[in-house]
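Dumping the structure here so I can ask a few things about it.
Every protein chain but one is kept in place in this view of the complex.
Chains here go by letter, A, B and C, matching the order in which they are written, and residues are numbered from 1 within each.
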Amino acid sequence: MGGECCETVVCEDCYVLVVVDERRRFVFRVRRGGVLGSDKGVLRHDELVGVGYGSWVRLSSGVPALVLKPRLVDLAERAFRRRTQVIYPKDQGLILVMLDVRPGSRVLEIGVGSGFTTAVLAQAVGPEGRVYGYDVRGEMLAVAERNLRDAGLLDRVVLRLADARRGVEESMLDAALVDIPDPWLVLEALENALRPGAPAAFFLPTISQVEKLLRALEERGRWADTRVVEVLLREYEARPGALRPRTTMIAHTGYLVFSRLTSPRPS
Amino acid sequence: MGGECCETVVCEDCYVLVVVDERRRFVFRVRRGGVLGSDKGVLRHDELVGVGYGSWVRLSSGVPALVLKPRLVDLAERAFRRRTQVIYPKDQGLILVMLDVRPGSRVLEIGVGSGFTTAVLAQAVGPEGRVYGYDVRGEMLAVAERNLRDAGLLDRVVLRLADARRGVEESMLDAALVDIPDPWLVLEALENALRPGAPAAFFLPTISQVEKLLRALEERGRWADTRVVEVLLREYEARPGALRPRTTMIAHTGYLVFSRLTSPRPS
Amino acid sequence: MGGECCETVVCEDCYVLVVVDERRRFVFRVRRGGVLGSDKGVLRHDELVGVGYGSWVRLSSGVPALVLKPRLVDLAERAFRRRTQVIYPKDQGLILVMLDVRPGSRVLEIGVGSGFTTAVLAQAVGPEGRVYGYDVRGEMLAVAERNLRDAGLLDRVVLRLADARRGVEESMLDAALVDIPDPWLVLEALENALRPGAPAAFFLPTISQVEKLLRALEERGRWADTRVVEVLLREYEARPGALRPRTTMIAHTGYLVFSRLTSPRPS
Partner (left out) sequence: MGGECCETVVCEDCYVLVVVDERRRFVFRVRRGGVLGSDKGVLRHDELVGVGYGSWVRLSSGVPALVLKPRLVDLAERAFRRRTQVIYPKDQGLILVMLDVRPGSRVLEIGVGSGFTTAVLAQAVGPEGRVYGYDVRGEMLAVAERNLRDAGLLDRVVLRLADARRGVEESMLDAALVDIPDPWLVLEALENALRPGAPAAFFLPTISQVEKLLRALEERGRWADTRVVEVLLREYEARPGALRPRTTMIAHTGYLVFSRLTSPRPS
């Protein structure tokens, strides 16, 4: 199977996404002798080896299950160890677009958490880009490191156990994402780390934090083109003939503030 | 200024984004002798040459204006010629994440329109990736081609003036985005063009189209893990002390349907 | 205490709302010897007799609890027996406004359910108005009757165990609310029951039902000024300094269709 390994055909040590139904979606690494257990039946990992992605297998109960190659979003949602509240795909996507992240970009991330968004950024910057991730919590960085290694993205990420409020080592970076409770304390660090005109994104759960950040951006006189948005994701029951929005939704994760670094504003 | 040209310093022929205020954001290419006119004053292009991105200049009236390097999103929103309704950044971002687009990806796009989303995909796949864009409207493809050339992304895009309902030339592609009114007519083409398990995204303005697509996906027996979502972007007035959502919002652009190609579903 | 009984002062047999905190809100009728039990402590009903509404008492544990006169919405949310999905206050309010319900109105309700909305209508029409409530489910009508009696509103409501699809007894009614899964089957009944020009409201969980209803309204040629809306209620954590929308919300209850009966539309 050679080069197809983990690309089109499941091998030992590949990650797979097994979908039984909407609620039963499992991401795991295939291990000789391993077993996936669920209330709908079990699946021996050995049966997966050699199966093509996109194929159906059957659980012990006869229930069909779909075998897929996990996207990064599947891996992050189902296999990543989590210790913190995470930024969701709905917000990550807009961050990628608004920060203009592309292959080769050098991106700063302050507040790595469990590394979900770090991974999204790392995938987007490609092998020639870099993500510089700061966090003051050693145990969080250890979690993020494991997650990034599992996703095969660790080589593009530089994790730093350091307090970005005291400054960061890099300079002339292309963009920054800040996901800490007190982002107003890292504005000076950002001003030193980013190239002039570079965009920054801030993720904030409460409106009181947004207010405080807006004041700080204004006071420093180095930020412009600021926007505050909130992304709402409405999910529908995908049943033809009975289409309707889901009864409950994640109504709020956080606000996104986008701004751009400038030279000092003339009076 | 050498390699910095258009990167950190404005030169002739560079694109710039000039921000006077929230509503006056101009993207244009700097031309010797050119003039930017606005109701707040004029700006001679020659004054921009040699200015660093992130700096402030003054209009003839003395009003300050910020000079920025346009992100792709700025270029597309302000400089692209438009002939069609476009997919917005809020949706483009989620599409990138859900289609797992990354450097090197080979992506199919059916319904190129004015090329805004094509450009976003092309930026994400990088120089080693490819976007194969189909459209039946010759004049639209011409618009898209100009836009992609302006964005410096044309070399990664293969534009095809052809009816994808009759099939597409490529195979084993990594992902597909479909933005045409009758996506149920290209499902067979997608099944031939995508590698097994690949994700597809469909953008649809009306709920009636969503219903029809869901039925078609079900009938073909080759699609699974289907989700229907709608992304709502709420913008806020970014005034500290008077934070409030904007009075009006783009309340609807379209629904997004995500699904994955499988081998035929067992009965 | 005389006339103040159950108005400003709690007496035996009055309904009270006891609020311990946001999640612990209890509505019950005060009974001699009764006890309210909660995980925060117990409260003997006897202690409530003679207490003024708006006052604080203490649970056995010393935790303070607020004694309030229940509004109809409190009564319905906390004391009504429920057997069905109900229309929420966010929708009830708009229905009152759009149906122009006022003291003295005579309103038709098809699909009484547990009587929550019946009660809201009955309160609004006052002692001189009437609500005519139809349901085909005897056990539901029994529940609704108990709930309406508890709310002191039964004297304004005429409950009919009958299939409105076969017609209703009343005529020249001022407005109608329809909350059944197949409202297109009662349009003829509505046309006979309402006075010309009267408004009707339809509550429907799925968009497929909305579509079917719109077609039926159009085909009958007797309905105009039709509007389709959805009311979303966003709740905030009411904590000064940490204001944010609740993480989850009731994202969908149903769509509301409003229309007005006309004489046959000219071609």
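Going forward, contacts are C-beta pairs under 8 Å (C-beta built on N, C-alpha and C of every residue); 3 or more make two chains touch, one makes a residue touch a chain.
All figures in this text were calculated on a predicted structure; none of them were measured in a lab.
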Chain not shown: contacting residue from C:Val49, C:Leu94 or C:Leu185: C:Leu94
Selected from C:Leu72, C:Leu141 or C:Ala200 as touching the chain missing from the view: C:Leu72
Omitted-chain contact residue, chosen from C:Gly54, C:Gly167 or C:Pro181: C:Gly54
Residue numbers in chain C that touch the chain omitted from display: 8, 19, 25, 52-56, 58, 64, 66-69, 71-73, 89-90, 92-100, 102-104, 120, 123-124, 126-127, 195-199, 207, 210-211, 214-215, 218, 224-241, 243, 255, 257, 260-263, 265-266
Positions on chain A contacted by the hidden chain, ascending: 207-208, 211
Positions on chain B contacted by the hidden chain, ascending: 205-208, 234, 241-253
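Everything below uses one rule, namely that only the chains that are shown with their structure count from here on.
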Shared interface numbering between chain B and chain A [over half = same, under half = different]: same
Computed distance of Cα centres, chain C from chain B, in Å: 46
Whole-Å gap separating chain A and chain C, where each centre is the average of the chain's CA atoms: 43
For chain C, residues that touch 2 or more chains besides their own: 207-208
